[in-house]
Each structure stands twice: as structure tokens, then as C-alpha cells.
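Worksheet for the structure shown next.
Below, a portion of the complex is reproduced, with chain positions unchanged.
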């Protein structure tokens, strides 16, 4: 099997999912208060849009880098990749839910923020599946990660997953704090790099 | 004609259809009961999302494998492929309908489950069309299926279609049982492989 359709299908799913995030940007229209009031009232939607957009965008960059280094595409990889995509596609839903409940207060705000951070944690775990599949046999990568370096690769990649777990816990104390943590993790993954081909 | 645009267009349609499944993930928002209650109330939507996502994903993997082996692309193949895609694109609709009626009980639940399983049966029939087109002349495939092996290929592929027919019948007795059967067929097609190029 060749790599190009795996990339093409994944790119399509990433592109549609990232674009559907914008369906949550909406105002009620004339007759529901001034436009400025409505835009202000929906501020969690705009913040959530930006965080989720860049989180998906950054995971796409890392996906791109990792897959570019993969030499052999088999069915197992495709199914592990589907596990990643089923989470990605659910992100617009948890984003909309988080935005709808962030300012609702009470238990619901905590649960919505935990659902949001927890989905990102699942996304990270699924990405780990692709990474571990790739590192499992040297011939799967054009430039395999040397055995000695794998621990460091894992440490760096997994250390970005811990804050998502922390965010799930923090969500039950403060929903906004949990959302801020997920935004910070996105920034971490701009600089943390999955193994790629040079 | 070249194969790449057939793949590119098909990948696009698969990617959009699989992503539109998530539009059915939704909660009413604040003021319609607790968030946990709403999420629990919508459990058929989440189950349906996962089953349909993996069914479309697995058919994509098989589509990928089969098309990779096709050496000649003609207009007939394109129209047979369109027949497959017109079913794929309708899957988000039958998924949403099944999820909406699964817990409604009565005749409607039976019909919604039969519509769901029946659409997957149609998808399988359309896929059969692509498979039969490919096996019809040896020069259509890079690695043609030997005449002696075709019966086995057909037996293995078609045997996955029978449970969908069974599920349509079972739907009129038990809607959840029909849905469980369609989920099991998806698992079958993870292991059943369409003829591909090595």
C-alpha cells in the first residue's frame, strides 16, 4: 500500500473537522439584542474556536511530520490512524459543548471542561498509538528512531499528555483554568517535535 | 484517464461524509436538564457515531486496497464508484435517524434500524459492483485475481453481506440487536481483505 491515500484521506478529515469548528460561530441575528452584545455574550465560542483550531492544526503538523517518515503502510497503521481520526472528528462537538457551558456555572461547566480536556487526552493517546506503531520495527521508518533515543522521544511526547490529565482534574475545580491549560499544551506542541525525516 | 483524481475525489467524499457524522453529536445546551443527563439521554447518538465512523473508515481502507490494484480507469468504473458514494453520503442521515428512533420503541424503532442496516447492505452491493468490474477483465488489475481464486474472493466478501440482510430482518424483532449485528460486520471487514497489490 502506498502512503499517499492515507495522507490524502487524513488531510481531508483534518480539513473538514477544523472547518466545522466554525459552525459554532454564530449569533442569533436581529432582534436578539445588539450585535456587540451578542458577540460579547458568545466570547467562549470564539476562544474555544481558536484553541481547538490551533490544537487540531498543530496535531496535523505533527501527524504530517511523523507520517512523512513512515516507510511502510499496512492495515494496522490505517486502523490506528482511524482511532486518531474518530477523536479528531468529535472535537467540534466537545468544543461547542464546552463553549455553551463555560459560563453556565455549576456542575455542568465542570463536566463540559473535563469532557473537552479529556477528548484532547484521548487524541494524544491515539497519536501515541501511531508513534508507537512507527517505532516498533526499524524498517517502518525511513529514519528510525535509535533505540537509545526512544526513551527521550517518549518522555518528550508523553510529557505533553500529562497536562491534559491535569486539566481534566482541574476542570472540576475551575472550568476556565482547565481550558487555559489545554491552550498552553497546544503551545507546548508547537515546539515539541515528533521524529521526522530530514 | 488516471487513477489519482478518482482517488482524490473519493477520498474527499469519504472524508466529508465521515466528518458529517459528528453533526449528529449534540446536546440541547443549558436549560434542558443537566449536561450528564443530556449526554446519557443521547447515548444512541454516540454509539451510532462510532459504528458508522468505523464502518465508513473500514470500507475506505478496503476501497483504498482495491483501487490501488486497478490498472485501468474508465468511465464505467467512475459511475459504479458514484453508486458507492451516493450510498456513503446518505449514511450520516440513516445514522441520525437510527439514533433518534432507537429508544423510541414501537414500529418506528424497527423501521429506523432496518433502514440503517439496509443502507449498509446497499453499500456492500455497490462495493461489489466495483469489485466485479475489477475482476471482469484481467488487464484491469495490476495483479489480477486468478480465475481459480475468484470464487473464494467472492465467497469471503459476500459472506460479510449476509449479516446485513439478517440485520434488516432482525430489526423488525429487535432494533438494538440489528444495530449490534451491523457493528459486528464492521469488525469482520477489518480482517476480510479485498484483493490488493503487494
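Chains: A and B, in written order; residue numbering restarts at 1 for each.
To be clear about the criterion, a residue touches a chain if its C-beta (ideal position, glycine included) is under 8 Å from a C-beta of that chain, and two chains touch if they have at least 3 such contacts.
The structure displayed is predicted, hence computed values, not measured ones.
Of 4 total copies in the complete assembly of this structure file, 2 are presented in place.
Definition applied: only the chains that are shown with their structure count from here on.
Rounded to a multiple of 5, the C-alpha superposition of chain A onto chain B involves a rotation of 90 degrees.
If you average the Cα atoms of chain A and of chain B, the two centres end up 26 Å apart.
Within the complex formed with chain A, the residues of chain B that make contact are 7-8, 11-12, 14-16, 18-23, 25-27, 29-30, 34-36, 49-50, 53-54, 57-58, 60-61, 64-65, 68, 190, 193, 196. Partner chain B is touched in their complex by these residues of chain A: 1-2, 5-6, 8-9, 11-13, 15-17, 20, 23, 75, 78-79, 82, 85-86, 89-90, 92-93, 96-97, 100-101, 104, 107-108, 111-112.
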